[in-house]
Structure formats: C-alpha cells, structure tokens
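Worksheet for the structure shown next.
Up next is chain A:
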Amino acid sequence: APASNAAAKTITLAFQGPLTGEEASVGQDELAAMQYAIKLFNAKNKGKYKIKVVQADDQGDPAQSAKVAPGIASNKKIIGLVGAAYSGATIAALPYYKQRLLPMISPSATRVSITDPSAQGGAMGVPVFHRVPPTDKVQGPSLFKLATKGVSSPKVFVVDDQSAYGVGLVDYMKNSIPAGQSAGFDSVSDKTTDWSATIAKIKTAAANVVIYTGYFPQAAPFFKQLRDSGYTGILAGGDGVLSPTFLTLAPASVIEGVRLTAGTVPLAEIDAKLEADFKKKMGKSSGVYAAEAIDATNVFLSCVAKGVSTREAMLKCVKAYSGKSLTGSTIKFDAYGDVAGGVMNGFEVKGGVIKFTGPVG
Partner candidate 1 sequence: MSSSLIQLKNVSMKFGGVTALSDVSFDVKEKEILGLIGPNGAGKTTVFNVITGVYQITSGEIIFEGKSLSGIKRYEITRRGVARTFQSIRLWGDMTALENVITATDTHKKSGLVLGLFGFPVSRREEKRDKARAQELLDFVGIGEYSDRLAKNLPYGVQRRLEIARAMGAEPKLLLLDEPAAGFNPAEKVDLAATIRKIRDAGYTVLLIEHDMSLVMKVSDRVVVLDFGQKIADDSPGKVQDDPRVIEAYLGVPENAS
Partner candidate 2 sequence: MRLEIQDLRVSYGKIEAVKGISLVVNQGEIVALIGANGAGKTTLLKTISGLLNPTSGSITYDGEDILKHKAHQRVSLGISQAPEGRGIFPGMTVLENLELGKYHLKMKKSELAEDLATVYELFPRLKERATQAGGTLSGGEQQMLAIGRALMAKPKVLLLDEPSMGLAPQMIANIFRIVTQINKIGVTILLVEQNAQQALQRSDRAYVLEVGNITKEAKGKDLLNDPHVKSAYLGTGARGLD
Partner candidate 3 sequence: MINLRDKGAEIWENQGRVGRVVLALCGVTVVASLPFLGGTILNTPIADYESVLVYPIAMFVLMAIGLNIVIGKSGLLDLGYVAFFAIGAYTMGLLGTKTGLNTWEILPIGIAMAMFSGIILGIPALKLRGDYLAIITLGFGEIVRIVALNLGALGRSEGILNIPTPPAIFGIEYTFDSHRIYYWTLLVLILLAIWMVRRLSARRAGRAWESIRQDEDAAELLGVPTFRYKIWAFVLGASVGGAAGVFYASKTLFIAPDNFTLQISILILACVVFGGMGNIWGVILGAVILGYLPDRIRFISDARLLVFGLVLVIMMNLRPDGLLPRKKREKTIDKKDAT
C-alpha cells in the first residue's frame, strides 16, 4: 500500500464480539471477515482511506459488553460498529450506543426482540441497531420447512443448545410445526460432549427429522454420534452451523445431506475463488457469519466511500443504504433495522461442500 499517501483519510470503525475466552471462535471469525472486507476496500481505493478497527472484546458476555460499550460509544472517532456478535451482548450495549447514536450493524445477533416493536422493550434497537441476517422469527419456520421438505410423514425432533439463539429459534419454530409432526424437544447445554441421552430420546420418539439449533462446534459431534448410533433420517441446522469449519469436524459420510438455513451463503459457495482469496489474505479459512460480517462492513465502507465521516452522517447513510449483498440479494434496512424482506437460503452438504439449494420459500 502506498504509505506515502499523506492525504489518506482516517476512518475508525469498531468490531464488537467475543475475541478471547470460551466463545472466541465466533468473534475471531467475524473480525477476520471484517478485516478482509476492509482489505478489499483498501485495494480498490488505493490508499485513499485508512480504515482502523477498534477491537471491542466482550467475550460474548453481557457483563463485559456493558463496560466496553460506554468506552466505544464515547470514542468519537468511531463512526460505525460491526457487531455485537451476540444478542445478549448487544442488548447490554444498546443503551450506550443509542445515547451516542453510534450506528451498528450486527452480522449475527438474531434475537427477534431487538427489532420487534411488540416485544418486551419494544424494538429497543431503534434507531442505531441494524442487522444483516434475518431474525429467528424468519429463520425458525424456514428451518423447519427446509428440514421437512420432501419428507412424506415427518416426525421432527428439535434440539436446542440452551443459548438465547438456539432457544429463540425453537420458540419461533414451534408455532409453525403442524400437529402430529413433532416428535419431541430437548434442550442441551452447549458444553455437552456426550449425546447418548438425547439420541435415546430421538430413537424412542422414532423421529425421522432432527433439527439442531445451536452452533457448529456442538452440531458436528452431535450429528456424528447420532449417525453412528444408526440414525438414518434427516439432519438440519440453522446459520450457527453453517461454517466451513463444520465440514472439517465430521467425516464426510456423516454430514452428507445435512440441511442448513442462513440469510447468506458461505464464501466458498458464493465463489470458490473468494474463499481461496480470503484464505490467502487472512491466513485461515472463513468462518461462520463470514459473509454477513463482510456485508455489514461493506455497508459502512460504501458510506465511507460516499464521504461520510461522522456518526450522524453514517446513521443516515446506513438507513438510506440499498445495495447488493455478496450473494446478490438486496440489503436495505427497514425502520427497525432488519433487512427488509429478508429471505432464508437453503443449503445442503453434498460431497463435502455446502451447496446452495435455493431460497426457502
């Protein structure tokens, strides 16, 4: 990069998510994706801008978030925040960002209540909060639909990981399960390693569709153990599972045919070259929510390119933004900060890669 460019305009953005501790993988992956988007942006603008990223590590914990947020909020240089990665941390941080009007775009906080005017707290994210992925409200029913697609008499067993994300998905899915199609529910700590009991329940219930609403680190061993126990039905999961790393966590035979939903698409599926480039530039393969994080960053960056350099302008610009996501769908935020008309995409693991199977409609 031309370091000589003294005219480079310095723009500071922030990322908030878990960067250390137990949950670090999610945040580290999103951060890498954000930095990747910035690299691309810089390459395109040839040193016109100098984009700095403040890393606000909240360990995925609301308590940590509450002390980081005021610091980020009062740092006037920061004009946009990618994050927070987790809904709980988002909620804890919101009061501060709202007060200082710091625009935020989350790649992965999907809790409905943040943008739902009828929820407790009444769309508490307005006006600063935006998010790229569709909410649990959209994803829950879609996931169910995708999982049962083509199954003549589905008996669905749903397992959540006790996280707000997983439980939320189940809550919104429940209403859309037709009578007689439910085989049961289980709620399993996200630290679980042995799944025998859950598997026994699934077998007892003679389920032929199993949906896991949680993240890929647990999904892989769960699916593995389930398959190894002789289960032959359908396996499905939400965007928490949709990670390239997921593919490395279980034998190809086990995860063949796993159905997944997400608002976006893994980089490799969008374009294998993109993923290869990512790996080259970032030194590791892209992670879960990579596309979302890139999309979120791009929204800010495109505003920067338009000359935005204050929070007020940024907020305005984000609200007015309309552009294409990596997948080609339109990103445009509604009054509550959700992507208007967000659709869920369906995926299936085929031959060791995650294949896009079209929107779940």
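A quick word on the picks: all candidates are chains of the complex that A comes from, given by their letters.
The rule is short, and it goes like this: a contact is a pair of C-beta atoms (placed from the backbone, for glycine too) under 8 Å apart; a residue touches a chain by one contact, two chains touch by 3 or more; residues count from 1.
Predicted, not measured: the structure shown is a model, and the values here were computed from it.
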### Chain touching chain A (counting every copy) in this complex, out of 1, 2 or 3
3
#### Entry: Footprint of candidate 3 on chain A - complex, ascending
19-21, 54-57, 60-63, 66-74, 88, 91-92, 95-96, 99, 111, 113, 120-121, 124, 162-164, 166-168, 187
